[in-house]
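Provided herewith is a single structure, encoded as structure tokens, for subsequent inquiry.
One protein chain omitted, others in place.
Per-chain numbering from 1; labels A, B and C assigned in written order.
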Amino acid sequence: MIKVGLVGGTGYTGVELLRILVSHPEVEITAITSRSEVSKPVSSLFPSLRGHLDLVFSEPSLSNLTACDLIFFATPNGTAMKMVPELLDTGVKVIDLAADFRFKDQAEWSQWYGESHACPELLSEAVYGLPEINRELIRNAQIVANPGCYPTATILGFLPLVENNWIDCSQLIADTKSGASGAGRSAKISNLYCEVAENMQAYAVPGHRHLPEIKQALVTVSGLPVGLTFVPHLTPMIRGIHATLYANLLDSDKSLEEIQHCFEQRYLEEPFVDVLESGAHPQTRSVKGANFCRIAVHKPQDRNTVVVLSVIDNLVKGAAGQAIQNMNLMFGLSETTGLEFAPLLP
Amino acid sequence: MIKVGLVGGTGYTGVELLRILVSHPEVEITAITSRSEVSKPVSSLFPSLRGHLDLVFSEPSLSNLTACDLIFFATPNGTAMKMVPELLDTGVKVIDLAADFRFKDQAEWSQWYGESHACPELLSEAVYGLPEINRELIRNAQIVANPGCYPTATILGFLPLVENNWIDCSQLIADTKSGASGAGRSAKISNLYCEVAENMQAYAVPGHRHLPEIKQALVTVSGLPVGLTFVPHLTPMIRGIHATLYANLLDSDKSLEEIQHCFEQRYLEEPFVDVLESGAHPQTRSVKGANFCRIAVHKPQDRNTVVVLSVIDNLVKGAAGQAIQNMNLMFGLSETTGLEFAPLLP
Amino acid sequence: MIKVGLVGGTGYTGVELLRILVSHPEVEITAITSRSEVSKPVSSLFPSLRGHLDLVFSEPSLSNLTACDLIFFATPNGTAMKMVPELLDTGVKVIDLAADFRFKDQAEWSQWYGESHACPELLSEAVYGLPEINRELIRNAQIVANPGCYPTATILGFLPLVENNWIDCSQLIADTKSGASGAGRSAKISNLYCEVAENMQAYAVPGHRHLPEIKQALVTVSGLPVGLTFVPHLTPMIRGIHATLYANLLDSDKSLEEIQHCFEQRYLEEPFVDVLESGAHPQTRSVKGANFCRIAVHKPQDRNTVVVLSVIDNLVKGAAGQAIQNMNLMFGLSETTGLEFAPLLP
Partner (left out) sequence: MIKVGLVGGTGYTGVELLRILVSHPEVEITAITSRSEVSKPVSSLFPSLRGHLDLVFSEPSLSNLTACDLIFFATPNGTAMKMVPELLDTGVKVIDLAADFRFKDQAEWSQWYGESHACPELLSEAVYGLPEINRELIRNAQIVANPGCYPTATILGFLPLVENNWIDCSQLIADTKSGASGAGRSAKISNLYCEVAENMQAYAVPGHRHLPEIKQALVTVSGLPVGLTFVPHLTPMIRGIHATLYANLLDSDKSLEEIQHCFEQRYLEEPFVDVLESGAHPQTRSVKGANFCRIAVHKPQDRNTVVVLSVIDNLVKGAAGQAIQNMNLMFGLSETTGLEFAPLLP
């Protein structure tokens, strides 16, 4: 059994990790920390876990964590980087679900996250935890940077086209829509039911932190400069990301069938990426609560613009599920262990 | 492995049964019938099942079903009763998720369901599938009538008080609220998004079919006449029932602590009934996607009125989950097999 | 033109007052105060008002307010009582949409609102602003206490039965459901989209502040002691209150027709109370955005329990609309001025 600790167990990513981990056959949850909720039963905060988990929140101290084999950080950005160096020294493995270890470039991290990085020397060591790109590196990593939700949906949607150099990478567009759980469980007016329900809006159009994360991944894959217009939207639903991706074909004769084939081949062996039949329209609810990314490709009116539709559950394949997928890889388990459950529909 | 067939696999109860059954370790799904969708892959109707189920819909013919050990009927009321007698003759076991076998009194059934019963001789044989009342009978039943969603939440909420004869059964009130999936996956204007969202209303106040079902169960338990005012409401959410129950104590000196103790004792051994601490307010989302009923009791202002709050997921403990709980009992499995997963929150 | 000031213009009640007032033909809005938003255009906080209102928020100082003919307080409980005495001295009229002046009994106010009342001497002078009960008093009032949202729906639902002494007032039940805007525009985790959507729950069952407010009104009307069990629920919608009311007839022979007739007669002349045909089920959306209360009565199974269904928009007839109805009365306008618009459906 893998002894697992969770730092920051009071947000939506945290409770989602716990939901999946309590049914994981190879995991024993040994510590859940929260500075603000010390000694309170986890199930008092999340009654959904009554009968599944008997732990109380503990202090996020080193001594509470070093007995674990693996620590998940489900903390705000900027928290993990202050604790991780010491933890790694004790031999513990770490998966950070926040952004602290996602960038290779320390200056870029500081620019987008607004502070100096506390352990820049670890940035090169940390593996970007998208198994569909970095599976082998993840297996051997001591620290994994779990990707952001938008980046997961967007990168998986562009990936086959970029790897094959079929599209003009200087003019990519990602129009992305997220459920409100992506904004986290924090008491802000903009997250209130009466602000989100019956409403839709774009946000952060001038620049969102997931833009450089996506660009870094696509540049790494393509070896080319990437120009990306990234427009996220807040949508009145709890879970789900729908990425609508636009790219221009370098060879406009490339047919929809060829594009479809390209995606099917690329993801043939991937357990958690599902390419729908050509012309389909994936629904976010078709992955609700489950660790899938479903993708469909289009070439409307046979013009040279490819449209890729990519959906995930932001809390699962976009956060907690992918983190557990990474854990499985890091500990030599079958990659799908504990993640085989079907989505909840309706 | 139990060979399971499903008649009527195109509604919300059907897809929920499939979601749970595909992860059940002792079940093999061998037939799913739908007259309207013959030969179509089940996953084309429910993309959430892609990768989990490879079956196509077949004709609901006897030959397609008699190879099964157990048939679930997730059909409209009045369908199962026409097929069940023949099936039982072949030795197959049956769980009907509709209302055909829920009433003991044939005349009452006809009165509420508007047609003659096709096999009244089976009504006495069929067991009302609420394990918290009829566990031993279910173990030995060939045919189980799975309870309605409102009755499950309401009966479990009143049960300890009725069994102990603590309340005036002639003046019960059940004010119940249901998510829209309770109305089924049928193309009616009243079920449209734009009719249900941002709206709330009572319906069927003059008389709802679950009223006699609840009364029958409470009369059986109490041995007394039952007077029940039952008011269901349609609520803008997909899943969930919240039953708010009101009863007058026969002895108004009975304290909240005594009532709390009574509930805790009654459900101490029940794997799927969770009594919250006194004064709590259960949320429907605390059971979303899972087979629990959570209950809290109140005695406001220490008056003689008891208020019981009881929540379930109408598609799980109120339908598919309870049906699988019954299946586990009928086949000698541990009652919780395949039902241990945690609720989805948020 | 009536010169109107608004103290506390940053909540949902405030913006709803402004929405209605900008189209009111006899009103000029001259001041909107908010300590936290001084000098900010009101329309920057509420873009829905762009083009309708050019004011900026100002300090809630006496000098900014005494030039007004009428001040609305849309502030948290306990705020108005600290400013009102001075304002009244200058001759200004006041409508408080919070609870400060709703109770006649100073001790009861303190018990439920947790502090001493700042001007108990005004409690007897303040008129409870439910026009259907106190129309003449309101016309002559200098200070009106605008009723709570639950009380408006509940009192109007019970009123004809109580006035006629047809029901047992010692055993009333009000099972009420509210949209999330009733909880206000405050940054609390329990108000987040992801906490409210796809969820339903009761709250404050041991005792809610609207319980004594309802009781006070019904006692005043009936002259009898009132026993009331009041259970509010939070519902995943923005606007709307649905009150489901239960009472036992003193004379169980009273027919549904008689009850229907009683309601129709009582509200025949009321411009904003609409009695539906017997057996109807009012929808909250049938009053969305408008100043109506719609009511239907039932006598299920002809037992002696009357069920009354009463719906309002909590922000309109339950708050801002009723306040403007009161304003119209206080200033000798036609009661419906500026309130004739139809509900928004869907």
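Basically, a contact is a pair of C-beta atoms (placed from the backbone, for glycine too) under 8 Å apart; a residue touches a chain by one contact, two chains touch by 3 or more.
Note that the structure is predicted; figures quoted are calculated from it, not measured.
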item: Chain not shown: contacting residue from B:Leu70, B:Ile238 or B:Val306; value: B:Ile238
item: Of C:Leu6, C:Val287 or C:Leu329, the one touching the omitted chain in the full complex; value: C:Val287
item: Chain not shown: contacting residue from A:Leu6, A:Ala183 or A:Leu309; value: A:Leu309
item: Listed residues A:Lys177, A:Arg209, A:Lys254 or A:Lys317, member touching the removed chain; value: A:Lys177
item: Residues belonging to chain B that touch the chain removed from view; value: 12, 180-181, 185-189, 191-198, 236-238
item: Chain A, residues in touch with the chain not shown (by the definition above); value: 171, 173, 175, 177, 179, 194-195, 197-203, 205-207, 227, 229-231, 233, 235-240, 242, 244, 246, 248, 279, 281-285, 288, 298, 300-301, 303, 305, 307, 309, 311, 346
item: For chain C, the residues touching the chain missing from this view; value: 12, 15, 18-19, 22-23, 46-52, 181, 197-198, 238-239, 274, 276, 282-283, 285-290, 292, 294, 340-346
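By definition in this document, only the chains that are shown with their structure count from here on.
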item: Interface composition of copies chain A and chain B: same or different, split at half; value: same
item: Rotation, 0 to 180 degrees and nearest 5, that superposes chain B on copy chain C via CA atoms; value: 180
item: Chain A-chain C separation of Cα centroids, rounded to whole Å; value: 45
item: Centre distance in Å when chain B and chain C are each reduced to the mean of their C-alpha atoms; value: 38
item: Distance from chain B to chain A - Cα centre to Cα centre, in angstrom; value: 36
item: Residues within chain B bordering two or more other chains; value: 197-198, 238-239, 282-283, 285, 288, 346
